[in-house]
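Inspection log for the structure reproduced underneath, given as C-alpha coordinates.
As you look at this complex, bear in mind that one protein chain is not there, while each of the others sits in place.
Let's turn to subunit A:
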Amino acid sequence: MLSPEIFNFPAPESLFQVEKFEGKVPLNNQNINNFHYNHLVTIIIPDSAKLEQLNEKVTQDCSYYKILGLKLEDLVSLKFICGFIRSGKLSLLSIDRRIDCDTCFGLDPYGQLLVTVDKETYQSLGLEGSISHFTRKLKNHFTITVDLADEKLIKNTSRLSKLKTCLGRLEKCSVIVTWKPPNEDICPSSIAKYFSDLGYVVKQCTPNFRRHTVYSKVPDFDLGSIDVTNAKEFAEWLGFVSIDGDFQEDPSGYLSSYVVPSATGVAKKIDCLQWRGFFTATDIKEMIEQIIKTTNLANLPWISIYIQGFSDSPVSWTNEEQHYYTNGDNGYIIIFNKENGLFCIQKCSRKRYKDVNKYK
(Lines give C-alpha, C1' and ligand atoms only; values in the text may rest on other atoms or scores of the structure.)
Protein backbone atom coordinates (compact mmCIF):
# COMPACT_ATOMS: atom_id res chain seq x y z
CA MET A 1 0.00 0.00 0.00
CA LEU A 2 1.22 3.52 -0.73
CA SER A 3 1.17 5.70 2.37
CA PRO A 4 -0.70 8.99 2.20
CA GLU A 5 1.35 12.11 3.05
CA ILE A 6 0.44 12.48 6.71
CA PHE A 7 3.94 13.13 8.02
CA ASN A 8 5.96 15.86 6.38
CA PHE A 9 8.13 17.85 8.76
CA PRO A 10 10.89 19.98 7.27
CA ALA A 11 14.54 19.30 8.04
CA PRO A 12 16.39 21.89 10.14
CA GLU A 13 17.70 24.77 8.05
CA SER A 14 21.36 25.67 7.89
CA LEU A 15 23.30 28.34 6.06
CA PHE A 16 26.07 27.98 3.49
CA GLN A 17 27.69 31.14 2.15
CA VAL A 18 30.51 31.66 -0.32
CA GLU A 19 32.87 34.65 -0.36
CA LYS A 20 35.56 34.96 -3.00
CA PHE A 21 38.92 36.69 -2.76
CA GLU A 22 41.84 37.38 -5.07
CA GLY A 23 45.53 37.10 -4.32
CA LYS A 24 46.79 35.92 -0.94
CA VAL A 25 44.55 34.55 1.80
CA PRO A 26 43.23 37.59 3.71
CA LEU A 27 44.32 36.65 7.24
CA ASN A 28 42.53 39.68 8.70
CA ASN A 29 39.20 38.39 7.35
CA GLN A 30 36.40 38.66 9.91
CA ASN A 31 35.47 34.99 9.46
CA ILE A 32 38.86 34.03 10.90
CA ASN A 33 39.29 36.87 13.40
CA ASN A 34 35.85 36.68 14.98
CA PHE A 35 35.70 32.92 15.41
CA HIS A 36 37.41 32.45 18.77
CA TYR A 37 36.66 28.88 19.83
CA ASN A 38 38.03 26.50 17.20
CA HIS A 39 38.09 22.77 17.79
CA LEU A 40 39.14 21.07 14.57
CA VAL A 41 41.43 21.95 11.67
CA THR A 42 41.65 19.79 8.55
CA ILE A 43 43.97 20.38 5.65
CA ILE A 44 43.37 18.61 2.38
CA ILE A 45 46.15 18.87 -0.19
CA PRO A 46 46.35 17.09 -3.55
CA ASP A 47 49.60 15.48 -4.57
CA SER A 48 52.01 17.28 -2.23
CA ALA A 49 55.33 15.89 -1.04
CA LYS A 50 56.29 18.43 1.65
CA LEU A 51 54.07 17.31 4.48
CA GLU A 52 56.47 15.46 6.73
CA GLN A 53 57.36 18.33 9.09
CA LEU A 54 54.04 20.11 8.77
CA ASN A 55 52.61 18.69 11.99
CA GLU A 56 55.48 19.96 14.16
CA LYS A 57 55.60 23.36 12.47
CA VAL A 58 51.87 23.92 12.50
CA THR A 59 51.24 23.01 16.12
CA GLN A 60 54.43 24.22 17.80
CA ASP A 61 52.58 26.88 19.85
CA CYS A 62 49.16 25.28 20.07
CA SER A 63 49.29 23.61 23.49
CA TYR A 64 46.58 24.54 25.97
CA TYR A 65 45.58 23.61 29.51
CA LYS A 66 42.65 21.78 31.00
CA ILE A 67 41.59 22.82 34.48
CA LEU A 68 39.34 20.50 36.41
CA GLY A 69 36.46 21.80 38.54
CA LEU A 70 37.04 25.54 38.11
CA LYS A 71 35.04 27.90 40.30
CA LEU A 72 33.97 30.78 38.10
CA GLU A 73 34.55 33.29 40.89
CA ASP A 74 38.31 32.72 40.51
CA LEU A 75 38.16 34.45 37.12
CA VAL A 76 37.16 37.77 38.65
CA SER A 77 40.01 38.26 41.10
CA LEU A 78 41.98 41.46 40.61
CA LYS A 79 45.24 39.53 40.22
CA PHE A 80 43.81 37.39 37.42
CA ILE A 81 42.18 40.29 35.58
CA CYS A 82 45.31 42.46 35.63
CA GLY A 83 47.78 39.62 35.10
CA PHE A 84 46.08 37.66 32.34
CA ILE A 85 42.91 39.24 30.97
CA ARG A 86 44.18 42.79 30.52
CA SER A 87 47.66 41.62 29.68
CA GLY A 88 48.05 39.24 26.75
CA LYS A 89 45.24 37.32 25.09
CA LEU A 90 43.33 34.78 27.10
CA SER A 91 40.75 32.35 25.73
CA LEU A 92 38.81 30.06 28.02
CA LEU A 93 35.90 27.71 27.38
CA SER A 94 33.78 25.39 29.50
CA ILE A 95 33.87 21.71 28.45
CA ASP A 96 31.78 18.60 29.07
CA ARG A 97 28.69 20.82 29.04
CA ARG A 98 25.73 20.89 26.67
CA ILE A 99 24.47 24.31 25.64
CA ASP A 100 20.87 23.01 25.51
CA CYS A 101 20.63 22.08 29.17
CA ASP A 102 23.74 23.18 31.10
CA THR A 103 25.47 26.39 32.04
CA CYS A 104 28.15 27.13 29.44
CA PHE A 105 30.64 29.95 29.51
CA GLY A 106 33.59 31.33 27.63
CA LEU A 107 36.09 34.15 27.96
CA ASP A 108 37.21 35.69 24.69
CA PRO A 109 40.57 37.42 24.00
CA TYR A 110 38.93 40.84 24.50
CA GLY A 111 38.03 40.05 28.11
CA GLN A 112 34.31 39.40 27.56
CA LEU A 113 32.94 36.73 29.89
CA LEU A 114 29.92 35.14 28.22
CA VAL A 115 27.67 32.88 30.24
CA THR A 116 24.54 31.08 29.02
CA VAL A 117 22.24 29.80 31.76
CA ASP A 118 18.74 28.37 32.08
CA LYS A 119 15.90 30.33 33.66
CA GLU A 120 16.18 28.86 37.19
CA THR A 121 19.92 29.46 37.39
CA TYR A 122 19.53 32.98 36.02
CA GLN A 123 16.97 33.88 38.65
CA SER A 124 19.17 32.55 41.44
CA LEU A 125 22.35 34.30 40.26
CA GLY A 126 21.50 37.96 40.73
CA LEU A 127 23.42 39.08 37.65
CA GLU A 128 22.02 41.26 34.92
CA GLY A 129 21.59 39.51 31.58
CA SER A 130 19.11 39.21 28.76
CA ILE A 131 16.79 36.60 27.31
CA SER A 132 18.50 34.50 24.70
CA HIS A 133 17.61 35.74 21.24
CA PHE A 134 16.54 32.29 20.10
CA THR A 135 14.25 31.51 23.05
CA ARG A 136 12.37 34.80 23.30
CA LYS A 137 8.98 33.13 23.25
CA LEU A 138 9.76 30.45 25.82
CA LYS A 139 12.07 32.68 27.90
CA ASN A 140 13.98 29.67 29.20
CA HIS A 141 17.57 30.61 28.33
CA PHE A 142 19.47 33.71 29.37
CA THR A 143 22.81 35.15 28.40
CA ILE A 144 25.05 37.20 30.68
CA THR A 145 27.95 39.25 29.34
CA VAL A 146 30.51 40.79 31.69
CA ASP A 147 33.35 42.94 30.38
CA LEU A 148 36.23 41.87 32.63
CA ALA A 149 38.66 44.16 30.81
CA ASP A 150 36.61 47.21 31.76
CA GLU A 151 38.66 49.81 33.67
CA LYS A 152 35.63 50.80 35.74
CA LEU A 153 35.16 47.25 37.00
CA ILE A 154 38.67 47.08 38.42
CA LYS A 155 38.31 50.39 40.24
CA ASN A 156 34.91 49.51 41.68
CA THR A 157 35.80 46.97 44.36
CA SER A 158 32.25 46.59 45.64
CA ARG A 159 31.01 45.69 42.14
CA LEU A 160 33.85 43.24 41.73
CA SER A 161 33.08 41.63 45.05
CA LYS A 162 29.36 41.36 44.17
CA LEU A 163 30.26 39.79 40.83
CA LYS A 164 32.46 37.29 42.62
CA THR A 165 29.67 36.33 45.03
CA CYS A 166 27.16 35.90 42.19
CA LEU A 167 29.48 33.79 40.02
CA GLY A 168 30.34 31.72 43.09
CA ARG A 169 26.74 30.42 43.00
CA LEU A 170 27.43 28.58 39.75
CA GLU A 171 28.61 25.01 40.03
CA LYS A 172 32.21 24.03 39.31
CA CYS A 173 33.07 23.18 35.72
CA SER A 174 36.10 21.91 33.84
CA VAL A 175 37.55 24.37 31.35
CA ILE A 176 40.21 24.58 28.68
CA VAL A 177 42.36 27.69 28.59
CA THR A 178 45.12 29.18 26.49
CA TRP A 179 47.03 32.40 27.05
CA LYS A 180 49.26 34.35 24.68
CA PRO A 181 51.58 36.57 26.76
CA PRO A 182 52.07 40.24 25.84
CA ASN A 183 55.79 39.69 25.13
CA GLU A 184 58.10 36.76 24.43
CA ASP A 185 59.90 36.98 27.80
CA ILE A 186 56.85 35.64 29.61
CA CYS A 187 56.08 31.94 29.33
CA PRO A 188 52.52 31.01 28.23
CA SER A 189 52.51 28.33 30.94
CA SER A 190 52.22 31.09 33.58
CA ILE A 191 48.46 30.60 33.34
CA ALA A 192 48.86 26.94 34.31
CA LYS A 193 51.03 27.87 37.29
CA TYR A 194 48.47 30.45 38.40
CA PHE A 195 45.68 27.88 38.58
CA SER A 196 47.96 25.21 39.98
CA ASP A 197 48.92 27.58 42.84
CA LEU A 198 45.21 28.02 43.55
CA GLY A 199 45.00 24.26 44.13
CA TYR A 200 43.44 23.15 40.83
CA VAL A 201 44.42 20.05 38.89
CA VAL A 202 45.90 21.37 35.65
CA LYS A 203 46.69 19.19 32.66
CA GLN A 204 48.65 20.25 29.61
CA CYS A 205 46.99 19.24 26.34
CA THR A 206 48.38 19.17 22.84
CA PRO A 207 46.35 18.89 19.64
CA ASN A 208 45.56 15.38 18.52
CA PHE A 209 46.98 14.72 15.05
CA ARG A 210 45.68 12.25 12.47
CA ARG A 211 46.66 11.79 8.87
CA HIS A 212 45.40 9.63 6.05
CA THR A 213 45.80 9.40 2.31
CA VAL A 214 43.17 8.62 -0.28
CA TYR A 215 43.33 8.14 -4.04
CA SER A 216 40.60 9.86 -5.96
CA LYS A 217 39.85 11.82 -9.07
CA VAL A 218 39.89 15.53 -8.28
CA PRO A 219 37.04 17.95 -9.09
CA ASP A 220 38.17 20.37 -11.74
CA PHE A 221 36.59 23.66 -10.68
CA ASP A 222 38.00 27.08 -11.44
CA LEU A 223 38.11 28.90 -8.09
CA GLY A 224 37.70 32.26 -9.82
CA SER A 225 34.37 31.44 -11.44
CA ILE A 226 32.93 28.80 -9.10
CA ASP A 227 29.26 29.29 -8.07
CA VAL A 228 27.50 28.30 -4.82
CA THR A 229 26.23 24.95 -6.17
CA ASN A 230 29.68 23.94 -7.37
CA ALA A 231 31.23 25.15 -4.11
CA LYS A 232 28.78 22.91 -2.23
CA GLU A 233 29.75 19.95 -4.41
CA PHE A 234 33.42 20.71 -3.84
CA ALA A 235 32.82 20.93 -0.07
CA GLU A 236 30.97 17.60 -0.19
CA TRP A 237 33.91 15.99 -1.99
CA LEU A 238 36.29 17.43 0.63
CA GLY A 239 34.03 15.90 3.26
CA PHE A 240 34.20 12.58 1.45
CA VAL A 241 38.00 12.74 1.57
CA SER A 242 38.00 13.75 5.25
CA ILE A 243 35.83 10.81 6.35
CA ASP A 244 37.99 8.46 4.25
CA GLY A 245 34.93 7.39 2.26
CA ASP A 246 34.86 4.61 -0.28
CA PHE A 247 35.77 6.15 -3.64
CA GLN A 248 35.36 2.93 -5.63
CA GLU A 249 32.32 3.37 -7.81
CA ASP A 250 29.59 0.86 -7.09
CA PRO A 251 28.75 -0.76 -10.49
CA SER A 252 25.24 -1.74 -9.34
CA GLY A 253 24.59 1.70 -7.84
CA TYR A 254 22.76 0.08 -4.94
CA LEU A 255 25.03 1.15 -2.07
CA SER A 256 25.96 4.59 -3.30
CA SER A 257 25.33 6.76 -6.33
CA TYR A 258 28.07 9.22 -5.36
CA VAL A 259 30.40 10.30 -8.17
CA VAL A 260 33.17 12.88 -7.92
CA PRO A 261 31.77 16.11 -9.44
CA SER A 262 33.38 17.47 -12.63
CA ALA A 263 36.22 15.00 -12.33
CA THR A 264 38.78 14.72 -15.09
CA GLY A 265 41.92 12.67 -15.54
CA VAL A 266 43.16 9.85 -13.37
CA ALA A 267 42.97 9.30 -9.61
CA LYS A 268 45.51 11.32 -7.62
CA LYS A 269 46.98 11.06 -4.17
CA ILE A 270 45.13 13.31 -1.73
CA ASP A 271 46.50 13.94 1.76
CA CYS A 272 44.24 14.75 4.65
CA LEU A 273 45.77 16.10 7.87
CA GLN A 274 43.60 16.70 10.89
CA TRP A 275 44.22 18.35 14.26
CA ARG A 276 41.75 18.40 17.14
CA GLY A 277 42.08 20.42 20.31
CA PHE A 278 41.58 24.07 21.20
CA PHE A 279 42.75 26.77 18.81
CA THR A 280 42.31 30.53 19.01
CA ALA A 281 41.88 32.76 15.97
CA THR A 282 45.56 33.74 16.32
CA ASP A 283 46.58 30.05 16.26
CA ILE A 284 44.53 29.54 13.11
CA LYS A 285 46.19 32.48 11.37
CA GLU A 286 49.64 31.19 12.32
CA MET A 287 48.71 27.72 11.08
CA ILE A 288 47.56 29.09 7.72
CA GLU A 289 50.81 31.05 7.37
CA GLN A 290 52.85 27.94 8.17
CA ILE A 291 50.91 25.85 5.68
CA ILE A 292 51.48 28.42 2.94
CA LYS A 293 55.22 28.57 3.80
CA THR A 294 55.69 24.81 3.95
CA THR A 295 53.80 23.85 0.80
CA ASN A 296 54.68 25.14 -2.61
CA LEU A 297 51.56 26.91 -3.82
CA ALA A 298 52.89 27.34 -7.35
CA ASN A 299 52.80 23.59 -7.93
CA LEU A 300 49.42 22.93 -6.34
CA PRO A 301 45.99 23.34 -7.98
CA TRP A 302 44.55 24.30 -4.59
CA ILE A 303 44.82 23.81 -0.82
CA SER A 304 41.81 23.51 1.43
CA ILE A 305 41.68 24.29 5.14
CA TYR A 306 38.55 23.46 7.12
CA ILE A 307 38.00 24.92 10.59
CA GLN A 308 35.22 23.77 12.87
CA GLY A 309 34.12 25.41 16.10
CA PHE A 310 33.00 23.97 19.41
CA SER A 311 29.39 22.79 19.42
CA ASP A 312 28.79 24.10 22.95
CA SER A 313 30.60 27.42 22.94
CA PRO A 314 28.35 30.28 24.16
CA VAL A 315 28.93 32.23 20.94
CA SER A 316 29.89 31.42 17.37
CA TRP A 317 31.16 34.42 15.41
CA THR A 318 31.76 37.67 17.36
CA ASN A 319 28.98 37.84 19.92
CA GLU A 320 26.41 35.89 17.92
CA GLU A 321 24.77 33.48 20.31
CA GLN A 322 25.15 29.78 19.75
CA HIS A 323 21.94 28.07 18.66
CA TYR A 324 20.05 25.59 20.79
CA TYR A 325 18.94 22.09 19.83
CA THR A 326 21.19 21.87 16.78
CA ASN A 327 24.43 19.99 16.13
CA GLY A 328 26.30 23.28 16.74
CA ASP A 329 28.38 22.83 13.58
CA ASN A 330 29.73 26.25 12.79
CA GLY A 331 32.80 26.43 10.63
CA TYR A 332 34.39 27.59 7.43
CA ILE A 333 36.56 26.29 4.62
CA ILE A 334 39.25 28.26 2.87
CA ILE A 335 40.07 26.90 -0.58
CA PHE A 336 42.83 28.77 -2.33
CA ASN A 337 45.63 28.64 -4.85
CA LYS A 338 48.32 31.17 -5.80
CA GLU A 339 45.87 33.38 -7.70
CA ASN A 340 42.56 33.39 -5.84
CA GLY A 341 40.35 31.50 -3.47
CA LEU A 342 37.10 31.33 -1.55
CA PHE A 343 35.69 31.20 1.93
CA CYS A 344 32.77 28.78 2.39
CA ILE A 345 30.99 29.54 5.65
CA GLN A 346 28.72 26.96 7.25
CA LYS A 347 26.36 28.01 10.05
CA CYS A 348 24.36 25.43 11.96
CA SER A 349 21.09 27.32 11.73
CA ARG A 350 19.46 29.81 9.43
CA LYS A 351 18.03 31.83 12.32
CA ARG A 352 19.74 35.20 12.38
CA TYR A 353 19.55 38.39 14.38
CA LYS A 354 17.19 40.89 12.83
CA ASP A 355 19.18 43.81 14.17
CA VAL A 356 22.77 42.67 13.83
CA ASN A 357 24.27 45.98 15.03
CA LYS A 358 22.48 45.68 18.35
CA TYR A 359 24.49 42.61 19.27
CA LYS A 360 27.91 43.72 18.05
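Heads up, the rule we're going with is that contacts are C-beta pairs under 8 Å (C-beta built on N, C-alpha and C of every residue); 3 or more make two chains touch, one makes a residue touch a chain; residues count from 1.
Criterion: contacts and distances are computed from a predicted model.
Per UniProt, the protein behind the absent chain is "Ribonucleases P/MRP subunit Pop8-like domain-containing protein"; the candidates were "Ribonucleases P/MRP subunit Pop8-like domain-containing protein", "DNA replication complex GINS protein SLD5", "Peptidase S24/S26A/S26B/S26C" or "Mediator of RNA polymerase II transcription subunit 18". Contact with the chain that does not appear here is found for just one residue of A:27, A:51, A:95 or A:131, A:95.
Within the set A:209, A:258 or A:317, the residue that contacts the chain not displayed is A:258.
Contact with the chain that does not appear here is found for just one residue of A:71, A:232, A:285 or A:338, A:232.
Residue in contact with the omitted chain (choice from A:22, A:147 or A:244): A:244.
Counting the whole complex, the residues of subunit A in touch with the unshown chain are 1-3, 7, 9-12, 14, 16, 39-40, 42, 66, 95, 98, 176, 203, 205, 229, 232-233, 235-236, 238-240, 242-246, 254-258, 274, 276-278, 306, 308-312, 327-329, 331, 333, 346.
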